[in-house]
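As you look at this complex, bear in mind that one protein chain is not there, while each of the others sits in place.
Chains: A, B and C, in written order; residue numbering restarts at 1 for each.
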Amino acid sequence: MMERADTATLLVSCRDRTGLVVALSDFIFRNGGNILDADQHSEAESGLFLMRLVWDMRGFKLDRTATHKALTELALPFELTWQLSYSDRKPRVAVFSGRTHHCLYDLLLNRQLGDLQGDIAMVISNHPETADVCSHFGVPFTLITVENGDKAKAEAKQKALLAELGIDLVVLARYMQILSPQFVSDWLGRMINIHHSFLPAFVGAKPYHQAKERGVKIIGATAHYVTSELDQGPIIDQDVCRVSHRDEVEDLVRKGRDLERQVLIRAVRLHLERRVLVSGNRTIVFS
Amino acid sequence: MMERADTATLLVSCRDRTGLVVALSDFIFRNGGNILDADQHSEAESGLFLMRLVWDMRGFKLDRTATHKALTELALPFELTWQLSYSDRKPRVAVFSGRTHHCLYDLLLNRQLGDLQGDIAMVISNHPETADVCSHFGVPFTLITVENGDKAKAEAKQKALLAELGIDLVVLARYMQILSPQFVSDWLGRMINIHHSFLPAFVGAKPYHQAKERGVKIIGATAHYVTSELDQGPIIDQDVCRVSHRDEVEDLVRKGRDLERQVLIRAVRLHLERRVLVSGNRTIVFS
Amino acid sequence: MMERADTATLLVSCRDRTGLVVALSDFIFRNGGNILDADQHSEAESGLFLMRLVWDMRGFKLDRTATHKALTELALPFELTWQLSYSDRKPRVAVFSGRTHHCLYDLLLNRQLGDLQGDIAMVISNHPETADVCSHFGVPFTLITVENGDKAKAEAKQKALLAELGIDLVVLARYMQILSPQFVSDWLGRMINIHHSFLPAFVGAKPYHQAKERGVKIIGATAHYVTSELDQGPIIDQDVCRVSHRDEVEDLVRKGRDLERQVLIRAVRLHLERRVLVSGNRTIVFS
Partner (left out) sequence: MMERADTATLLVSCRDRTGLVVALSDFIFRNGGNILDADQHSEAESGLFLMRLVWDMRGFKLDRTATHKALTELALPFELTWQLSYSDRKPRVAVFSGRTHHCLYDLLLNRQLGDLQGDIAMVISNHPETADVCSHFGVPFTLITVENGDKAKAEAKQKALLAELGIDLVVLARYMQILSPQFVSDWLGRMINIHHSFLPAFVGAKPYHQAKERGVKIIGATAHYVTSELDQGPIIDQDVCRVSHRDEVEDLVRKGRDLERQVLIRAVRLHLERRVLVSGNRTIVFS
């Protein structure tokens, strides 16, 4: 799954029709591209055609404007929905962090290791202690707190910053603040949250207390796109681990922390590698 | 976890107090028993003392009546709740089966392999096809169907049979029938059901359709004791497996079947090995 | 992954070259087939092009002879290695069973449930007790024992039966007999074995004793194609479960049995759904 130098990635969905695979692959071939990875599936139940295509841009004869134009034309008769991205244009990520930094550390460490196919361009937090973490990793930090209960003002600052820095993806790393419906709507499909339970079980607050009380034998964490309905957005990834009665709530919290980090980072990777296609309220993940 | 010849197993719960471990282990030692396995935990949050003790009966000087009397006396000052069982008295199991037999096969195969520390004494089904499965494995079968909508009459027959055969545990192996509150109440903590989802997610019918629609990345199965509230009883065991968009509902059903078999058999084993203690609406599993 | 009515599945491998995806998909489109599932990957390190294609045969204009001819021509310039199969031609499976039947039961139960995209046409065993299992599931059974140490004679009988019944795949379900190099060579890539450890750890006999002694925390099972070197053939699937010091060797055996069943059935399904491509001593699994 490592990205190779100089590739393009195309994500496509539409009603299934004969000839889609050949139309798309022929477009690439005709223009000198070599397909490196193709993953296509037609769902029997939904009737959806879903495809991810990666090709080598070395030797590809169309420039980006021409490619965009050609794909637009190709898409029209098939009523294709498509997204195209290039490996040399790294997505720019903003992380919103709260006071607990375990997810933030993992994101910044992955950036340092070169394991993200994107760049974390800035971190926004409502806690000044986050500054030190960012400075250690050499990532710009901005403190934005809600003053006098004026949440709209804080959000306006966030919006301005995201726009100024050309951010493509917002990651909520245990941010713990409710964002306004407008903000959520602006970042639909481009804002990832980590929920500390195996959704759809234990929606809402204090899931580990709920889990302890219910005596579940497995706890989980879920990374999902944020939508206006709490913890109901399209799920990108989930994972679980076993627990027992020896685990007090504090242990569940600690085990959950490990899960949260792993699941959030995997979801961010999947998004940045353009492996996630949103369809209605679910995702298709080309893994 | 293999049972050794001639052992006794004691399950204990009560409010935590100093001296409980020594009181219990001394009782065993003083009477000539050798402890083979001890598992004790005091929960900080609930203040509960929980213990499972297994000892070698060879050399134990009290007979069963005397043991019962002595334990009753020992329990009184500590307000202990206790259950004692002996390895030479195999619990007797009745399986209630519906038309789909995958869980039933696993139970009967485990019996044949000698992997259950109990005996499946009979199978009850409302489908005549189940007879053939039982006859292959040499297990008594009774067909009990609801005639003219008279569920009470069918249940009365079941009750009579369970009593007659001295059944200790009822296993609902995809039985798919709702039992009356009275029946459920009679078998509280002694009747295990397999639910085809990761509870508490997807309570109720058609969980795989719900899972597909919600786009979860992991599906599960949950074995629990049956209580009057649907799918809300104490959870004994759970397990999960990964799924993707390539899995249609039929695939989820098939993958779920594999999970159901594994989780139900594990839960039955745990119960038969007296590893499960019910406390309120959750279980403590000594694994 | 459920098979839909009337499909063709093509598995392809070769040195990677530009134009392969379009050549293959165009061949299908041009002849009226609708691609339902495409999975292609070019390996950076090995330089291999690997692809699996499934298309709807309804409306496909070439008959099978013409398809074969056309694909042969198409393959020539690209030096493609390819296998084509049709969903209406179910692969025929022979199971070789030993005395322990847990894997055999799972295979036959899956057959009964309609969960295999192939047919178990016969079971061969060197133990007469296997007859009863086969008769229960309505599958032809043949007892072939080694008489007077004449293994070659027994194998000759097996070969004759496999040929007579037009068998495509041999599954060794805890068969426990060493097959001759010639037999192995005849069924290269078409004979699956289940090994009761996580290969390449614990090659050879008594892996659970080895695991107990080494104090591993996880045990496994591995399904692989049989080659002349013991337990060294291409791995199709593997799985693991956790163990502790409370597990005696007997417990490892029991837990391992559960793993063996699951892994073997998954490997057989993957093979029958033509998801497995052998390349050198490893497999590529399109899952």
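Basically, contacts are C-beta pairs under 8 Å (C-beta built on N, C-alpha and C of every residue); 3 or more make two chains touch, one makes a residue touch a chain.
The shown structure was predicted, so the numbers you read here are calculated from the model rather than taken from an experiment.
Student: Can you say which of A:A5, A:L113 or A:A205 touches the chain missing from this structure?
Tutor: Considering the complete complex, A:L113 is the one touching the chain left out.
Student: Which is it among A:R17, A:H102 or A:K151 that touches the chain not included here?
Tutor: A:H102
Student: Consider the whole complex, including the chain that is not shown, and state which of C:V22, C:V139, C:L199 or C:V253 touches that chain.
Tutor: Checking each option in C:V22, C:V139, C:L199 or C:V253, the one touching the absent chain turns out to be C:L199.
Student: Would you indicate which residue among B:S25, B:S46 or B:N126 is in contact with the undisplayed chain?
Tutor: B:S25
Student: Could you pull out which residues of chain C are in touch with the chain that's been left out?
Tutor: These residues touch the chain not displayed: 41, 43-45, 50, 198-202, 212-218, 220, 234-240, 244-246, 248-249, 281-285, 287.
Student: Since one chain has been left out of the picture, which residues of chain A touch it in the full complex?
Tutor: Within chain A, the residues that touch the unshown chain are 1-2, 37, 101-102, 105, 109, 113, 115, 132, 136, 246-248, 250-251, 254, 257-258, 262, 287.
Student: If the hidden chain were put back, which residues of chain B would touch it?
Tutor: 2, 4, 16-22, 25-26, 28-30, 32-42, 44, 51, 59
We take it that only the chains that are shown with their structure count from here on.
Student: Centroid from C-alpha atoms only, then distance chain A to chain C, rounded to Å. What do you get?
Tutor: A distance of 37 Å separates the two centres.
Student: Give me the residues of chain A that touch two or more other chains.
Tutor: Chain A, residues with two or more chain partners: 41, 44.
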